[in-house]
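Of the protein chains in this complex, one is absent; all others appear in place.
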Amino acid sequence: MAAPREIRTDRYSYVFSPYVAPIATVRPGEVVTIVTEDAFESRIRSAADLPSKVLNFPFLNPQTGPIAIEGARKGDTLVVEILDIELTRDWVVSAHIPHFGGLTGTADTALLNEPLPEKVFVYAVRDGHVELPRGIRVPVAPFVGTIATAPEIEAIAALVPGDFGGNMDVPDTCIGNTVRLPVRVDGALFYTGDVHAAQGDGELCGVACEVTARVTVRFGLEQGRTIKWPRIESATELMTVGSSRPLEDAARIAWVELISWLEADYGFDRWEAYQLLTQAGRMRVGNMVDPKYSMVAKIEKRFLPG
Amino acid sequence: MAAPREIRTDRYSYVFSPYVAPIATVRPGEVVTIVTEDAFESRIRSAADLPSKVLNFPFLNPQTGPIAIEGARKGDTLVVEILDIELTRDWVVSAHIPHFGGLTGTADTALLNEPLPEKVFVYAVRDGHVELPRGIRVPVAPFVGTIATAPEIEAIAALVPGDFGGNMDVPDTCIGNTVRLPVRVDGALFYTGDVHAAQGDGELCGVACEVTARVTVRFGLEQGRTIKWPRIESATELMTVGSSRPLEDAARIAWVELISWLEADYGFDRWEAYQLLTQAGRMRVGNMVDPKYSMVAKIEKRFLPG
Amino acid sequence: MAAPREIRTDRYSYVFSPYVAPIATVRPGEVVTIVTEDAFESRIRSAADLPSKVLNFPFLNPQTGPIAIEGARKGDTLVVEILDIELTRDWVVSAHIPHFGGLTGTADTALLNEPLPEKVFVYAVRDGHVELPRGIRVPVAPFVGTIATAPEIEAIAALVPGDFGGNMDVPDTCIGNTVRLPVRVDGALFYTGDVHAAQGDGELCGVACEVTARVTVRFGLEQGRTIKWPRIESATELMTVGSSRPLEDAARIAWVELISWLEADYGFDRWEAYQLLTQAGRMRVGNMVDPKYSMVAKIEKRFLPG
Partner (left out) sequence: MAAPREIRTDRYSYVFSPYVAPIATVRPGEVVTIVTEDAFESRIRSAADLPSKVLNFPFLNPQTGPIAIEGARKGDTLVVEILDIELTRDWVVSAHIPHFGGLTGTADTALLNEPLPEKVFVYAVRDGHVELPRGIRVPVAPFVGTIATAPEIEAIAALVPGDFGGNMDVPDTCIGNTVRLPVRVDGALFYTGDVHAAQGDGELCGVACEVTARVTVRFGLEQGRTIKWPRIESATELMTVGSSRPLEDAARIAWVELISWLEADYGFDRWEAYQLLTQAGRMRVGNMVDPKYSMVAKIEKRFLPG
């Protein structure tokens, strides 16, 4: 079999936007491999590359896209099967960035405290693990931190998640899973990037194991089917992602959307679905560090009636 | 004296955006009168015009703009003296919109409760008062609900406030006050609209006394002076506006910015400024209903050292 | 006229509690003068008295009480007219306490940042003003930071506000105003203390102008009238106080309670009341620093129908 068509760019987008011309057009059903930069556009390579020196705000988190999907119309749903995520280098980078992260005053949680010390961490990737100091080995479990369609009239910074997807930083947008995104403009205008080799729940300091990659996906289109927020499906789970602040609002969005899904597609009454999720639902903290936080609500398929 | 140049448009903007061509260009020092639509583009005129029927989401809160300011460069501060706000009709409109407002589940605070009843309120304006039922007369105190410069790379929906200003819905952007906004792109790209004839603190149901208007402003430019968030100055007060969620984060932004102002321009030590605001600061809840909430931190000039 | 009976104690309470024996019993209609300590029990008297050295957590914010009200039963409302607040010394104290305040990481907003510098501020009171450095004079406007009845089964630390009142830190519990509190246990068990000579909105650093005082009140009892949250009435305004986190929840409680009041006592329909508060309501940030934040919702009586 021929290798999938490769899509790459040398003019990354720093927004999820309907105002940018497509860098490629694909047909529903097509498999492509998308080349992605890391969140810092590979400007941080050693401990000396301090974010405050080498980054150029707001030109952060470079996205590959937009990719137009033929025939996609407002009100459709874009289906993205993530077939593979291949890391394209053998090291990853993280950093403690002043006034950014989950355990520090930030631009939104504005405080008078001095910032945390700025610090860069470069880790080797070897034998399927990210190698932290002192022999700590974290398994590589890659996922796309950002995956989005264009909003209808807004252009949103690539650091932000929302109902269009975006910088959700949820480890469930990984190999083997299918992501559904609302189509809000003709062509859908798909963006992805920001691959993480590994990440804990919440992405605590705000920077996971950032890495360049090649992301292979199959696009599909559900015409006339409209969803409000991103949905993810694995072999065993249904998942929805909500993004907002405070964290409970992100959670509420995800739960309400999952209940809607159970009502629409699985024959649940609203209150029965609310009960099922109360007793058997699962929730993952995607990120609690971005301008909006992302929460994933989940239900295992084994709990759905035959 | 000749009447100021009038700026009007018939293609309103539904975003605060750097991607829209200016509808006019002004020079620093120039006085202009800007014609503004109401938040519903005058589609709600009677109790029968239910928002869910006549509005076309996301094309809401039409803005007059952008207006380019000659010579404005990224890093400058735009100065907007609000000289006059003239209501151009003798009635205002408010509404209870499903899943919108401060005392109901919303798109962000997503809940399973049924929405509040949808309802339109049309009030006459007479003798300087908005006339509610049962003889309740609320004094007209007009202000621009939205006032913004363009973000650097984002296009933000006209319903949203942020560090660029936007839909702050704070009654202090009123006649006699001077608003300072950060310039993030060449020409600054100024937007305004959404005049409210009156509004309580918090804009509780999400819709104030909405009205069409003519807004007369004098533009100025402070070159090379950079601010991070909108600032307002009255004859008696210094004010800063923060917009975020939850509400305390909006407040924190406003307080930190006001402390920075006192440090930079009034010779305060940081901790002395923190003390002064603790003992004598004032705070207004602008809105607690938009996608981001807005809080105004204030200090009276009489508390500033000679 | 004879001076009112004076109530003082030498064993202060550090909780609002139904488990403490009354220090005095009063009759409805009686006027008493209550002697109150400052929030630090007068342990901080100079810049050398650092809070981290002289305070004994959790024995903070000493309350004078409980004072039993004869005949008060669960379900009644206690009425407290604040007739006078007399400062009993000519200096006040404030402090920046590590990990406490509105612009720093705290016990609840737990962060990794270093705390702000600890610092004590002692200010003279002269000619009706608190004298800050550099000639800044803040008018004395005294109020009781804490005013409470006992919860039914809980004993709550004197630093915390709630539906029983408590450490609300709202400047509207001042001379001339009438405070209504829910009665939850026999005798109501009234507590007060924590007088502030002045305070800005939000009590930003967490410590206002703390002072000892004599508080003269007239107690009344509304038997069989039940309220859920504290209410305050001035000559010109109706006010309700909500206490919770995040700040918008404190606001929501206050607004909903004020709407209930307008429905019950002023003939308003719920949606009409919601509209009135949207267009003419006022809101004060009481504190945004205590374990729960307090917000005051207000409506001027001139907006109530004859």
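Letters A, B and C mark the chains in the order given here, with residues in each chain numbered from 1 onward.
Keep this in mind: a contact is a pair of C-beta atoms (placed from the backbone, for glycine too) under 8 Å apart; a residue touches a chain by one contact, two chains touch by 3 or more.
In this text the structure is predicted, and so the values were computed from the model without any measurement.
Note on the undisplayed chain: of the listed residues A:27, A:53 or A:119, the one touching it is A:119.
Mapped onto chain C, the interface with the missing chain covers residues 14-15, 17, 19, 58-59, 107-112, 152-157, 242, 244-246, 249, 252-253, 255-257, 259, 270, 274. The missing chain lies against chain A, touching residues 94, 96, 102-103, 116-117, 119, 121, 130, 132-136, 138, 198-209, 246-248, 251-252, 255-256, 259, 271-272, 274-285, 288, 293, 303-306.
The chain not displayed touches chain B at residues 103-105, 109-116, 246.
Here is the rule we use: only the chains that are shown with their structure count from here on.
The distance from the centre of chain B to the centre of chain C, with each centre set as the mean of the Cα atoms, comes to 33 Å.
Of all residues in chain A, those that touch two or more other chains are 109-112, 246.
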